[in-house]
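Please find one structure pasted underneath; my questions will follow.
For this depiction, one protein chain was excluded, whereas all remaining protein chains were kept in their positions.
Take a look at chain A:
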Amino acid sequence: MAVEMRLPAVHKPISLAASQSNRDDKHLVVPGDVITSDTGFMRGHGTYMDEDRLTASVAGEVERVNKLICVRPLKTRYNGEVGDVVIGRITEVQQKRWKVETNSRLDSVLLLSSVNLPGGELRRRSAQDELAMRDYLQEGDLISAEVQSIFSDGALSLHTRSLKYGKLGQGVLVLVSPSIVKRQKTHFHNLPCGASIILGNNGYVWLYPTPGHQDEEAGGYYTSMEPVSLSDREVISRLRNCLLALAAHKVLLYDTSVLYCYEASLTHQIKDILKPEIIGRARCVTSRAQLACANMAVPATTNDYKKSAESYET
């Protein structure tokens, strides 16, 4: 079997001048940089007070909202906020709760009172429910949930009290950095190419075949174990490689950008998408398509993208 090998290549630094000229100049700081000596500002995350001077403690961009100054680091563990959709893996089953690993500093907590009971009953959880916890979620299961609140030490409290959250069945999990998942109104998308995607805010992205008929009664308990067809599996594999390609170039992930990258990758074989030159090409096409649609200011469809891409190239 032939194996392809590559020698390490010299990395070309991306210069600032090559970027768009209409972007504002972002204020980049490193730990120890003094941001301001003005005492009128409030101190946010990523900063500390050093003798009346507001100093940065992480390397990143300075964000200023009125009087609040904070520094957002480029790469960090997922910091949860209330209302975020996350995907997590159960690590422990404890007395009245599950411990869920969500790529954050501390393991998140899923309380027994925050999950739906089978059949959708509304009642107080009894001792029998406690003993039956393991029948529902075991160690190693994947769930999709929403952040309900944050404990004082930073651990997240999750809940799955909606029919769209719950245990995840067959699919592919892709791990990316939390900072490249765009915050949107909804994180559950049924892509027109034939698969569905859940973009977790914590950087975990779940790809799964679009369920044929939604079973409303079962809620999050029923996971279908029917075999998935080859075409669906190919679509999901291609999407997974596209996601990794976009993540390598730190492109913001949302349903449209994933779709553009998918369309751009249709000319290549699935296993070729992860090669560096194709990643670069796919990224260029994706960003050009995004720009073209932003300039057009109409809802973007695949036909519009093709037209605009052609006009861009001519």
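Criterion: a residue touches a chain if its C-beta (ideal position, glycine included) is under 8 Å from a C-beta of that chain, and two chains touch if they have at least 3 such contacts; residues count from 1.
Everything that follows uses one rule, which is that contacts and distances are computed from a predicted model.
The listed options are "Trafficking protein particle complex subunit", "Phospholipid-transporting ATPase", "ER membrane protein complex subunit 3" or "Putative exosome complex component RRP41", and the UniProt record of the chain not shown names that protein "Putative exosome complex component RRP41". Among A:Leu28, A:Val82 or A:Cys284, the one in contact with the hidden chain is A:Leu28. For the chain missing from the display, the contacting residue among A:Arg43, A:Arg77, A:Arg233 or A:Lys275 is A:Arg77, taking the whole complex into account. When the missing chain is restored to the complex, the residue among A:Val93, A:Leu175, A:Cys193 or A:Ile270 that touches it is A:Leu175. What chain A contributes to its contact with the hidden chain is residues 10-11, 13-14, 16, 18-20, 23, 26, 28, 30-32, 46, 48, 50, 55, 57-61, 73-77, 103, 105-107, 153-154, 175, 179-180, 182, 203, 248-252, 290.
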